[in-house]
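Contents: one structure, followed by commentary.
Note that this complex is displayed minus one protein chain, with the remaining chains in position.
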Amino acid sequence: MDRARIETLLNEVREGRTDVSAALEKLRDLPYEDIGFAKLDHHRALRTGMPEVIFAAGKTTEQVATIFGRMAIAGGNVLATRASREAYEAVLAVESRAEFHEMARCITLTQAETTPGKGSIAVVCAGTSDLPVAEEACVTARLMGNTVELIADVGVAGIHRLLAQKDSLRAARVLIVCAGMEGALPTVVAGMVNAPVLAVPTSVGYGASFGGVAALLGMLNTCAPNVSVVNIDNGFGAACIASLINRM
Amino acid sequence: MDRARIETLLNEVREGRTDVSAALEKLRDLPYEDIGFAKLDHHRALRTGMPEVIFAAGKTTEQVATIFGRMAIAGGNVLATRASREAYEAVLAVESRAEFHEMARCITLTQAETTPGKGSIAVVCAGTSDLPVAEEACVTARLMGNTVELIADVGVAGIHRLLAQKDSLRAARVLIVCAGMEGALPTVVAGMVNAPVLAVPTSVGYGASFGGVAALLGMLNTCAPNVSVVNIDNGFGAACIASLINRM
Amino acid sequence: MDRARIETLLNEVREGRTDVSAALEKLRDLPYEDIGFAKLDHHRALRTGMPEVIFAAGKTTEQVATIFGRMAIAGGNVLATRASREAYEAVLAVESRAEFHEMARCITLTQAETTPGKGSIAVVCAGTSDLPVAEEACVTARLMGNTVELIADVGVAGIHRLLAQKDSLRAARVLIVCAGMEGALPTVVAGMVNAPVLAVPTSVGYGASFGGVAALLGMLNTCAPNVSVVNIDNGFGAACIASLINRM
Amino acid sequence: MDRARIETLLNEVREGRTDVSAALEKLRDLPYEDIGFAKLDHHRALRTGMPEVIFAAGKTTEQVATIFGRMAIAGGNVLATRASREAYEAVLAVESRAEFHEMARCITLTQAETTPGKGSIAVVCAGTSDLPVAEEACVTARLMGNTVELIADVGVAGIHRLLAQKDSLRAARVLIVCAGMEGALPTVVAGMVNAPVLAVPTSVGYGASFGGVAALLGMLNTCAPNVSVVNIDNGFGAACIASLINRM
Amino acid sequence: MDRARIETLLNEVREGRTDVSAALEKLRDLPYEDIGFAKLDHHRALRTGMPEVIFAAGKTTEQVATIFGRMAIAGGNVLATRASREAYEAVLAVESRAEFHEMARCITLTQAETTPGKGSIAVVCAGTSDLPVAEEACVTARLMGNTVELIADVGVAGIHRLLAQKDSLRAARVLIVCAGMEGALPTVVAGMVNAPVLAVPTSVGYGASFGGVAALLGMLNTCAPNVSVVNIDNGFGAACIASLINRM
Amino acid sequence: MDRARIETLLNEVREGRTDVSAALEKLRDLPYEDIGFAKLDHHRALRTGMPEVIFAAGKTTEQVATIFGRMAIAGGNVLATRASREAYEAVLAVESRAEFHEMARCITLTQAETTPGKGSIAVVCAGTSDLPVAEEACVTARLMGNTVELIADVGVAGIHRLLAQKDSLRAARVLIVCAGMEGALPTVVAGMVNAPVLAVPTSVGYGASFGGVAALLGMLNTCAPNVSVVNIDNGFGAACIASLINRM
Amino acid sequence: MDRARIETLLNEVREGRTDVSAALEKLRDLPYEDIGFAKLDHHRALRTGMPEVIFAAGKTTEQVATIFGRMAIAGGNVLATRASREAYEAVLAVESRAEFHEMARCITLTQAETTPGKGSIAVVCAGTSDLPVAEEACVTARLMGNTVELIADVGVAGIHRLLAQKDSLRAARVLIVCAGMEGALPTVVAGMVNAPVLAVPTSVGYGASFGGVAALLGMLNTCAPNVSVVNIDNGFGAACIASLINRM
Partner (left out) sequence: MDRARIETLLNEVREGRTDVSAALEKLRDLPYEDIGFAKLDHHRALRTGMPEVIFAAGKTTEQVATIFGRMAIAGGNVLATRASREAYEAVLAVESRAEFHEMARCITLTQAETTPGKGSIAVVCAGTSDLPVAEEACVTARLMGNTVELIADVGVAGIHRLLAQKDSLRAARVLIVCAGMEGALPTVVAGMVNAPVLAVPTSVGYGASFGGVAALLGMLNTCAPNVSVVNIDNGFGAACIASLINRM
């Protein structure tokens, strides 16, 4: 549509129905809504296949609520990540249908149809402490129309627990694997499947884990060729990519 | 086939045609060929959807040639990465059909049919110096049956050069974006497409680029939700994942 | 004046009106006022073209108020950065004309004429979370007599939002660009203008952003030749340099 | 001109003299020349006020010579940095007027008039070992039409040597200060002048200098408000910015 | 005395007045007093020329008070560093003569004569925020019998303020120089005197100061040959060494 | 038993008493108990010689109590490390026999017999502040059936205190040495004994200790050949390994 | 013997057969042989259970040969690690029985009986490139009297290859596991056995492996409780500790 609209505009210029300066102005205004402290990019879905999302961590609860409300009016599904319960309460005052996912620290609003993913996404995590990141991935992927299976607590030091899940792992079309500490789980999982694996290092650990750096380095240095990596604790990003792949 | 063979084996045990210790032995022998200093995993393709590959950097030219020869006999396509011309000459003595890709530093043997990818893979790079990594990705992806388009020298400091490639970028089913220095190219590309972007930091740069660390960090911290990252200079890995996705 | 005063002094020595030891003493006393825990450098403006400023972060509210009061008496404009509301209230008790800029965390007193800058300074930032740093730059630059335009929320993952601002960007005589996460915005902006760009990495981000280090490295490794960099979150410093350039 | 040409094009579309698809094509072709492994951006001068430059370090001598030749034909002045004597000899075969600056490791071709800078640029360095970086800055700034004064060997451990240069320092309209080891020189110089100071950390040092990181950190943490920083050893970048400022 | 006592013991063994196993036991018991969770090393003064000191940061207030009380009984002067007011109050209950130095975060007890230092120690610091570290050095050095002069707020960006203190600096027999941010002050001071300079990096700064690392690296890479360095914020250690030197 | 049970199962398959799919199911179910957010690995003792342990730091008090209760029912000894008093109180509500070790931050339940270690384990630490880590090692090692001797406050700057403990050190079959700051103690101890030394870096220190990194690096670079290292503050891990060795 | 000799000496002092100053001298001379640039510690075996070893990397071939010769005369077995073929040839001139192990880069002389280890040591490595480190461990462990089994090329991305070695792994009394890249192998192996695992990170890898740092961090952050770690590439150290344990 984005492209179509621009072609239309150029044709209008050609036919003299729109003059040059007006055309320039329209091209500029089209892509976003300016609400002062933020520019909302409602067309993002067209360009990148996923809605713009509110990263709540660096924003006041008022900012979160205002942006959430505007996005709700735009009609799509809405997601706020790294959100506190306080932010959720501020959002509720603006949009009563919003839901809170405590462990995932996410606020969602489901109001639009989404293209369903073609297969299922497996979200795998190494330990109980990795669950918040894994849940952020689950909530995000489900909001984008995917069937998600969570496989928890299958760390590599008890390899038989992981092997017991081989069928579930192989059933997935794409996998998200979250792990802190040494971050070895994505490599081992990747060796068991023939699907893309998205590795999410988590900040779980202590001492020389350096807030997830050890896990991140482990994943980047994987000897498995089907692993790519996102930022530490970025369950949301992994789910976006998994969702794009699952729609193919 | 792997699973089928094991079921067969278990049924043989059940029917008394194979005794328990022999079954244990067979299960052990099945998955690889042992050539002393390496265990060749010919079944890897079954498990992960891509052939085992020779990472030549840490091996002697003799080791590279020996492994390459054994893999050639196994009948699949063969790839050696990070290979010197010397390694290629040693391989030629063993397998005369091998080809050398100088800029990509790859040796290939194409002898088997591959499942063709469904769409095309775009390999994008920021500068001339990133070409070896981009070429490694191209060679790998082509060997795995993909149509590949290389878009070179479109760094973000001259954004119009990149914008001019918008149609080529949007035509790809999955993109590999290689960049050194500040590593911003994958983020900008990702904002222009609705496909998964695999970011490959390169070790191109000087001073505070720290051999690719600056680019790596830039990519991990991307504000685009459709970017995942592989290790510095790992064009091969990016191509493997892109190929898996492109077959879906 | 500094130089003139010293020449005068040397001439007095020559003419016998001031003896050598007195001259030595005067040269020593001239440059600052000693208030015990600090030496106030009222002549700094003469040497460097900008007033000394109070970095409030490492000081007690009492220290901030005392120094602010002394500087107010000296007659120039006064600026305190990284100031809390508590510090502002302590300052108000000493100097009732002081103003507080909450988002920028700055206290200002405007009482002196300043040489106006010749053109305008654009302050550009990537996201809502970068606003405190961008506002610190705006407040500082305005206090030094510059016209400032703030362009917010134009991150590189939605490049069209940035392109829509091309005219505003090109209208500026010098630009300050603040960005966290991957820190790519200064490079892209710099490719669109022919003016100096001052890049300010912000501590916005999470995981492998390492409190602004990823953005800092990205900016230092820029492939654009018209970018220089200041410390993480140092909106003040960027504004000082921009102001010096804008007066040329 | 860039803007003018695009307005002309849009008017041609309006008047029916150019059709839409042709216009799209022209807009794409205009900005650069594609020579296969590189896209030469002859319009860069229009956009950013300085010519595109060849960073020779990551390129073969053939690539350097080819690009240099093409740029020479385009008519502007040409600069290659981080160039070896071998690269220079390859360039000479293509363009006999090229000059080599051994200490600066630069190849230049001066054939076009440049807008002269309004004042002079001082290039200051701490020790003899910093000279290659300082000379790169000098060569670059001179090629861009500036008067340059080099002030060498004035490290901060012998502060009187630096103080003796006060008049020269104050005479400059903008200063480039190169230093390795502890990187303190830009701060001390900045306290003596009221002009912008561009700090260039050099990789000179040993042990805990970490190839220039100590100097870089020192410069970023400067307590002087008129210092901004470029990448380690980036004399070229500092000269570009200084030149932009000096033309104001 | 330590050596004398052991010689005596060996002679007693020789003369049969002490048998071998008793001698072994005595040699073991002599050097410290065991109070369960700590072994108090009252002989440390004999071995190293300075009393053992309580580093309060990692201890409970009860542990601090107990150790302080035992040391007070041993008769020497006592020092606790990094002590809170709460720790001081617990100490007061045990030893009413103890004094608290708030800015220096030190508790002291002065009850013994000390060998006075031969000259004076200058403690120099760059900014107001460095004062706690500088004061820790002052308190420690005074307790060890030295005359101390504090010279505050003489940062290198206003070099004239430092030059004005030249006589005071040259009057000192040994100097302690504390600085955060870029950590350049010790180098500049060291170039002005012919005495040893002990550099103390402080954790003052923000962004790329990394809690004092930038200052530490700056000091280690000093181009002045008379500077040695202690740990970040270690005013105590610098004072111990300065005191040892000042007694020579 | 693990192996025995699987052999039995295979024999049952052979003899037709169990069919193939049931056998697959049993092999999968055997190794752990699934309680939703965690999979309890009661067979771990069989595989690795030590019970699974609850790392309480990243878990809610409810999660700790639930897991502790389930493990208590399984009949072995139970250990929770990094536990707060609050977690202990939640555990008490579930299992009244649980004990709390405040300094060690451990909750234990002793109900099963353990194979006693053959000799004793010495736990050595450098300073009072290292005691929590040393105590975690002591509690863990005792729960696993070992005799433990704690030797505290024997830092290397007072080498005679350490030398006085030579007999105790040599009496141990295996040693655990905890140290923060420069982390030199394990090396010195290792030079005095002919037993394996497990080095535990602690996060004790300040400034350039970087939360235990300095100690960790010191230990990894030991010039003694009988030292191996565990993660920072990992007293538990060191005790597990020491216990395994002590049972040999 | 060391202790016995000192007791004898003290008794001689007691009985007047040795005077005090002579006794002091003897105690000093006893422990080593001084050959100018090195002090040979022939008694080390008594103290630590393993012979002193020549780390050849930082020494000239002459130094290596001289020390090797002296140690050969002392009668024990001799080992030089990180030795070049040139060093071996220099050693041969001094001691014709010396052997060279090319892949392990070790020179050995076997002339003394050693206490045999009680069980076997398994040396496991992930890839062909880890073999030099693994071989250094093998050569060292064998020289110290152990039976060693090498299990090569069992990386975690093909977990079935590792599982196939379960019996060999469980047969070992202690295991040495060498891995580069993500360093996950020791954790997975440790979960399969109930013996101590010594993890050796290798410098194998590229990009973000940082010369073995990624593997080192992965091993330190292991979630298996029976893993301890030695320095990068330190196969020798791991073998020393394994040998000590295997003699218990």
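The letters A, B, C, D, E, F and G name the chains in turn, as written, and every chain counts its residues from 1.
One rule holds in what follows: contacts are C-beta pairs under 8 Å (C-beta built on N, C-alpha and C of every residue); 3 or more make two chains touch, one makes a residue touch a chain.
Everything quoted here is computed from the prediction, not taken from an experiment.
Participant: In the whole complex, not just what's shown, which of E:Ile54, E:Val123 or E:Met192 touches the removed chain?
Facilitator: Result: among the candidates, E:Met192 touches the missing chain.
Participant: Have a look at E:Phe68, E:Tyr88 or E:Phe236 and name the one touching the chain we're not showing.
Facilitator: E:Phe236
Participant: Pick out the residues on subunit G that sit against the missing chain.
Facilitator: Residue positions of subunit G that touch the missing chain: 27-29, 31-32, 37-39, 41, 44, 47, 55, 57-59, 63, 82, 201, 203, 211-213, 216, 231-234.
Participant: Of the residues in subunit D, which ones touch the absent chain?
Facilitator: Residues of subunit D in touch with the missing chain: 127-129, 131, 152-154, 158, 160-161, 164, 204, 206-209.
Participant: Under the stated touch rule, tell me which residues of subunit F contact the chain that is not displayed.
Facilitator: The list for subunit F reads 126-127, 155-159, 163, 181-184, 187-188, 190-192, 205, 207-210, 213-215, 217-224.
Simple rule for what comes next: only the chains that are shown with their structure count from here on.
Participant: Nearest whole angstrom, what separates the Cα centre of subunit D from the Cα centre of subunit F?
Facilitator: One centre to the other, that is 58 Å.
Participant: Report the inter-chain centroid distance for subunit A and subunit F in whole angstrom, where each centroid is the mean of the CA atoms.
Facilitator: Centre-to-centre distance between subunit A and subunit F: 38 Å.
Participant: How many Å are there between the centre of subunit A and the centre of subunit D, using C-alpha atoms for each centre?
Facilitator: Each chain reduced to its C-alpha mean, subunit A and subunit D end up 41 Å apart.
Participant: Going by the touch rule set out above, which residues of subunit B reach two or more other chains?
Facilitator: 47, 127, 158, 190-192, 207-209, 213, 216, 220-222, 224, 231-232
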